[in-house]
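A single protein chain has been omitted; all remaining protein chains appear in their positions.
Coming up: subunit A.
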Amino acid sequence: METPLTQHISFDRPCYNLRDYEKNGGYQALRKALSLSPENITNIVQASDLKGRGGAGFNTGMKWSFVPMNGHHPVKYLIANADEMEPGTFKDRMLMEGNPHQLIEGMIISAFAIQANISYIFLRWAYKKAGRLLKHAMDEAYAAGYLGKNILGTGYNLEMYLHTGVGRYICGEETALLNALEGKRATPRAKPPFPQVSGLFGKPTIVNNVETLCNIPHIINNGPEWFKSLGKGNDAGTKIYGVSGRVRKPGLWELPMGVSMRELIEDCAGGMANGYAFRGALPGGASTDFLVQEHMDIKLDYKSVAAAGSRLGTGTMIVLDDHTCPVGFVHNLEHFFAQESCGWCTPCREGLPWTEKILLSMERGEGRPEDLQLLEMHTRYLGPGNTFCALAPGAMEPLQSALKYFREDFEKHIDQKKCPWR
């Protein structure tokens, strides 16, 4: 089984420095890419069917293809979205701490493909170690001529900056990230215009997730057909999957796209911990719908998970066990989402705290029968299109599926006037 993303990652030793990375084939993809035309690279990436690993699952090459290449835009930007703040998600951290040069190489190739001369890594504030390692790797890359002016004698220039956010979930939303990077409040922007046309400082910009960018060198090295062949199901490539919760071995694994939930939980994570039973799981971070026992055998690719009523999201799963109150579980998430609402649009700003307060009152035994309708109203009206960005719709996904699969738990809270788990 090929694991291109993690092949050079081992936490038993320090991560590769530039020399070790090069020794193991590093920056060969860049050399190859610089000999290709930018359009050619975009075509290869598009043909590889690489989809955005931040959660949206949009074809990466297609996203790049919207960047104007007519020469009228002297300033363009490429940005690595390393603001990994989705609860339960820690895959980008592993990639950055495990092999920072892989990200940098992927970024240089991607920037070249859209002919951007400035790139940023927008890093989550709390990722101190990743920050240190990336800074060091960037210095090495500059010194070796992979960054800066006239890269490898090709005449192509690229500056790279490391920018740390201040720890707001909304900065993971690409347009809010752009505002934050511009020094403005991290509120999302209306789309259209899309960042590919009017992004950072109003210039054409691509924002890609760390894992997405880490795939680029391997696609360039091995070609799109190889990349497609890695996937098991509907999607191409490998994916960093993760499991957290009361399983025997929580962790991260690079697996072919489309492994089943059962394989992931039972084979990789070692099944549920002793004395705990599986009740459900959020397959791709906190902003995805619950999957339950009946979904154990679905393939974890974008299409299959969507067909089951959820989203693959970041591919890092949070498992709900039978000793944990689902209402408390969802309350915890809604607390997070309410707090991370940027405060820009009404439904999210006012609706999320309301759901949080209702869930808390249920946990305290103060829930009322009409609360269920109020929660359902929120899951309906905080849907896509009604709010300004995807934060609130994402926040409603665990709630709406919990109301569907664990409704009796909500009712018990109200009937018994207490949390049955306390």
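As a convention for this text, contacts are C-beta pairs under 8 Å (C-beta built on N, C-alpha and C of every residue); 3 or more make two chains touch, one makes a residue touch a chain; residues count from 1.
FYI, contacts and distances are computed from a predicted model.
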Requested in this report: For the chain that's not shown, choose its UniProt protein name out of "NADH-quinone oxidoreductase subunit G", "ABC transporter permease", "AraC family transcriptional regulator" or "Peptide/nickel transport system ATP-binding protein".
Outcome: "NADH-quinone oxidoreductase subunit G"
Report summary line: Which of A:Ala143, A:Ala277 or A:Met377 touches the missing chain? It is A:Met377
Query - Touching residue (missing chain; options A:Ala56, A:Ala144 or A:Val197) - result: A:Val197
Report task. Check the options A:Phe66, A:Trp354 or A:Trp421 and report the residue that touches the missing chain. Result -> A:Trp354
Report summary line: Against the hidden chain, subunit A presents residues 168, 185, 189-190, 192-193, 197-198, 201-202, 338-347, 349-354, 357, 361, 370, 374, 377, 381, 385-388
